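Reading through the structure tokens given below for one structure.
Note that this complex is displayed minus one protein chain, with the remaining chains in position.
And then chain A:
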């Protein structure tokens, strides 16, 4: 792009030739500066417009805090599943192979405890987050189940069956996401409590009767299976294999969601954000 002053000079020159006149030097200089100013303003305006457009196309869906919580949980759970399943299925060939590859059951035991540590850490982190941060409290309120979730569920079934063409209008969290969130609570309570009993059995042996350890072992093993299947079948379908997002929905890792997906998947939240934005703009205009 040319310099605004040069551009103005060129324009004036063209007009002079066209009309066959020569302008007064002082007037000419003033005119040139005025035109240059206008050109500059226009360039600025366009630049801003482009920037705003980019800003508008993406929304920040998850804060860094949430993303890190999910990442810690995900790595912890994967580690636990990988080192836990061979114990449950210790009679299979692949379990033997796994222990051979990893360097023995003793190594696997330590890795399982590392995963357990991550899980316990993230559960404490999350509790503090939803109790003591403004953002956390807001997110928690958004995740509370409401009557609308049941209506959405019903609407979605009708939609999936083709009885209606209207998709349920989700807010910040759909009933599917809320289900995932609350399922983790159930899983966490069972796994962490039973896991701690098994981990520190020598300590708890002085406190609990023997059958408590049998219950802890059974619950740990069974809930692990349920959680694993739920993650692999349900969560991975919704986050990876669902045709809407295949092969991968990166939002939980990048925090960003496109405007298009926002309108489609969280229309009520989109409306709310837009309404708030308008109100803000109106307020600043009044000032």
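Assume contacts are C-beta pairs under 8 Å (C-beta built on N, C-alpha and C of every residue); 3 or more make two chains touch, one makes a residue touch a chain; residues count from 1.
FYI, contacts and distances are computed from a predicted model.
UniProt name of the unshown chain, from "Tetraheme cytochrome c subunit of nitrate or TMAO reductase", "FdrA family protein", "Acyl carrier protein" or "NADH-quinone oxidoreductase subunit A"?
This omitted chain is identified in its UniProt record as "Tetraheme cytochrome c subunit of nitrate or TMAO reductase".
Write down which of A:43, A:68 or A:229 is the residue touching the left-out chain.
In the complete complex, the chain left out is touched by residue A:229.
Among the options A:15, A:160, A:189 or A:278, which residue touches the chain absent from this view?
Candidates A:15, A:160, A:189 or A:278; residue touching the omitted chain: A:160.
Which of A:94, A:154 or A:203 sits in contact with the chain that's absent?
Final answer for the missing-chain contact: A:203.
Using the document's contact rule, name the residues of chain A that touch the chain not shown here.
87, 90, 96, 99, 104-106, 157, 159-162, 198, 201-203, 205-215, 217-219, 222-223, 225-226, 229-230, 233-234, 237, 242-244
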